[in-house]
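All protein chains but one are shown at their positions in the complex.
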Amino acid sequence: MFAVLIDQFWSLTIAGVALGFIYVLISLGYTMVYGVLRMINFANSEIFMWGTFGTIITNRDIFHYTQISEPATGLKLGIVLISSLLMSMFVAGLTAVLVEFVAYRRLRAKGTNRLATLISAIGVSICLQEIMRLLTDSRPVGSPRVLEKIILTEVWGANIRLDTVITIIAAAIIYFLLERFIKLSRMGKAIRAVSQNEDAAKLMGVNLNRVITTTFLVGGLATGAASFFYVTVFEYSKYNIGFTMGMAAFTAAVLGGIGNIRGAFFGGLTLGLLEVYASAVLGTQWKAVTVFIVLVLVLLFKPNGLFGEAVQQTRA
Amino acid sequence: MNKNFQRSLAVISAVALAFGAVSASSAQAAVKTYSIAYQGPLSGGEASTGIDEINAVKYAVKLFNAANKGFNIKVVAVDDQGDPAVASVVAPGTGANKKIIGLVGPAYSGATIASLPYYKAGGLPLISPSATRVSLTKSDSPDFGYPVFHRVVATDDKQGPALAKYATKGVSAAKVFVFDDQSAYAVPLRGYVEAAMPKVSGASLVGGGDSVPNTTTDFSPTIAKIKTSGANVVIYTGYYSQAAIFVKQLRDSGSTAVFAGGDGVFNQQFAVLAGAAAEGSRLTGVAGLADVGAKEEAAFKKSMGISSGVYAVESFNAANIFLSGIKAGKTTRAAMLKWVTNYKGVGLGGAVLSFLPNGDIATGGFSGFTITNGLLKNTGPVK
Partner (left out) sequence: MKIRNYWNLRDLGASVWEKANRPKRVVIATSSIFLVGLLPFAGASFLATPIAAYDAVLVYPVGVFILMALGLNIVVGKSGMLDLGYVAFFAIGAYTMALMGTHTGLNTWEIMPFGIGFAMLAGVLLGLPTLRLRGDYLAIVTLGFGEIVRLVVLNSTWSKGPNGIANIPMPPDIGPFKFKLEDQKVFFWVVVIMILLVIWMIRRLSIRRPGRAWEAIRQDEDAAELMGVATLKYKIWSFTLGAAVGGAAGVLYASKNLFIAPEMFTLNVSILILSCVVFGGIGNIWGVVVGATILGYLPDRIRFISDARLLVFGAVLVVVMNFRPDGLLPRKKREKAIVKSEVNA
């Protein structure tokens, strides 16, 4: 039962960390919005899905890579990767702002119940998913290989691959930059102020609408970065990938303590590792069950998540 | 302004949708009009399969209508989304619509099982081009589709051994790792592959296999299992899109094990999605229209505007069995059912079409395909 885990521990760990970093970035999308609005941004999974097409379009239609073309090298590689990263972030950021505008703004202005907002967000995510399904004919879309997956070195029997290394390092940098932004910038402070006390923040002259739009934008950008890594690693997207990834990332956010940026970091990594280890030990069919059972246990004994500060009492 | 626009758009669409006319059937004079139906996924996630199949059915009908001036055959599209829950909503209506005298489909086995009670009650003859589940034609199974159910595709218990043989062909001391995607198609097929493996000389199952939900994109745990088990043949019984992601990751991990898959992977899109990683993959499936002949494929494309897809030959043949019945004057369900049961003919691609008493096709088997230069290359029937 544990043979696989022992034999392949380090390759599993590396894979889990890389996957974990993708979760970290998506769960930032959930956690930022939650921090400010105290609401689950149900459409974040579709924002992620739309983001993946940003990278695919850049690779395929702007730089004209095909399934059979040679991977890029040198400077060109850098340019292509950075432009697809920016494109994914742009698409996802734009979608996120759109989601806020369509699903949240009007309801928030009315100050109505949270469930209506939730259903409105569900409606928007159905629309986003369906539009993409119609655009892609329900078929999976492959992304051409831009980054060659060279095995750099072998450590403790595990292959260290270029794409894994890039994912881990770049995702960590993006996470770090976002955290700095929230901590230090004026806008970031405003976001935190609104998250702590909306009314007080308003009194202090914070433009609430702008803060909320920015929060969605920043969450969307983080999610978009995740989309880029996802496509670079898996070279694939489909209209329905959002649900699984979004579900996992949302679980990660709750695991870490939703509304808490650092919680998203630890939650994402924990979930990535947990999924990989559980699949190796119990079989992949029990992965989701394990994740949910761990989540329930964590919530029972530490109701604000593993790393959450016990500040929020969720508003009913 | 935007909101007003939204509001008026919503109102207009809601009104249009709620009260819009559904269908207007006009009376046909002198021309004999009959309907056959196609049931399969025409919307939702599985839509591509259904659209490929219904195109072949429409093509057959188009040819028939053009060749027989006295007839006007219509194709009723029954969309079950490949989902048994939806099938049980659409099947009662189709079963009760006596204008429909034959149905090509249902495309998926789960949807077939959910629909069968209604079609048995209505006596509607079925010929499925792609429902491969064994239990549908097994007399001691609760899913037994007798007398209405027929299929022009070979079953999973024939495919399992074929896949086991083809995957391990030429591999000495084959150590085989088999995994599925948890779907109702893949899990039984994996069972038949595993059951057939001991009969293949020199081959053994290793690693205990795996079952990977079909929404997974990260296959690293499965690959870790494959590496630990030391397998040199990997068989996936799921569908092509996951197979493409998997085989890429398998190759990127440095593994050179043979990759093989069943007719769920058998799709040109697999090679397109997986690119170079798909090279040399071994798939079992049934020959498509392009394998029948380039001329036939060109004629199809000219007529329908798009290339033929999966199960095009089967759907075409199934439709033709009904059409020939209509031409022979079998215009009630009961007469048609008798016609289908006793049918003997040669279909497109030279396949002999006739049915066993349980509804299975009497002949037919699976061919082996190897991906060579990004294309599915037919290596002949697996024996």
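By written order: A and B. Residues from 1 in each chain.
Keep in mind that, in the parts below, a contact is a pair of C-beta atoms (placed from the backbone, for glycine too) under 8 Å apart; a residue touches a chain by one contact, two chains touch by 3 or more.
Source: prediction; values computed, not measured.
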{"item": "Displayed partners of the chain not shown (whole complex)", "value": "A, B"}
{"item": "Option from B:Y34, B:F64 or B:Y118 whose C-beta touches the chain left out", "value": "B:Y118"}
{"item": "Selected residue (touches chain absent from view) among A:F63, A:F181 or A:W286", "value": "A:W286"}
{"item": "Residue in contact with the excluded chain [from A:K76, A:K110, A:K183 or A:R210]", "value": "A:K110"}
{"item": "Where the unshown chain meets chain B, residue by residue", "value": "6-7, 10, 13-14, 17-20, 22-23, 42-44, 47, 77-79, 83-85, 88-90, 92-96, 110, 113-114, 117-118, 121-122, 133, 135, 141-143, 182-184, 187-188, 211"}
{"item": "Footprint left on chain A by the chain that the document does not show", "value": "34, 40, 102-103, 106-107, 110, 112-113, 115-120, 122-127, 130-131, 134, 250-251, 254, 258, 285-286, 288-289, 292-293, 295-296, 299-300, 303, 313-316"}
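Convention: only the chains that are shown with their structure count from here on.
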{"item": "Interface residues, chain B side, partner chain A - complex", "value": "3, 44-48, 182, 210-213, 215-218, 220-222, 224-225, 227-228, 241, 244-245, 248-249, 252-254, 269, 272-276, 374"}
{"item": "Sites on chain A touched by chain B in the complex", "value": "3-4, 7-8, 11-12, 15-16, 19, 67-68, 106, 133, 137-140, 142, 144-145, 149, 151, 159, 161, 230, 234-236, 238-241, 243-244, 275-276, 279-280, 283-285, 287-288"}
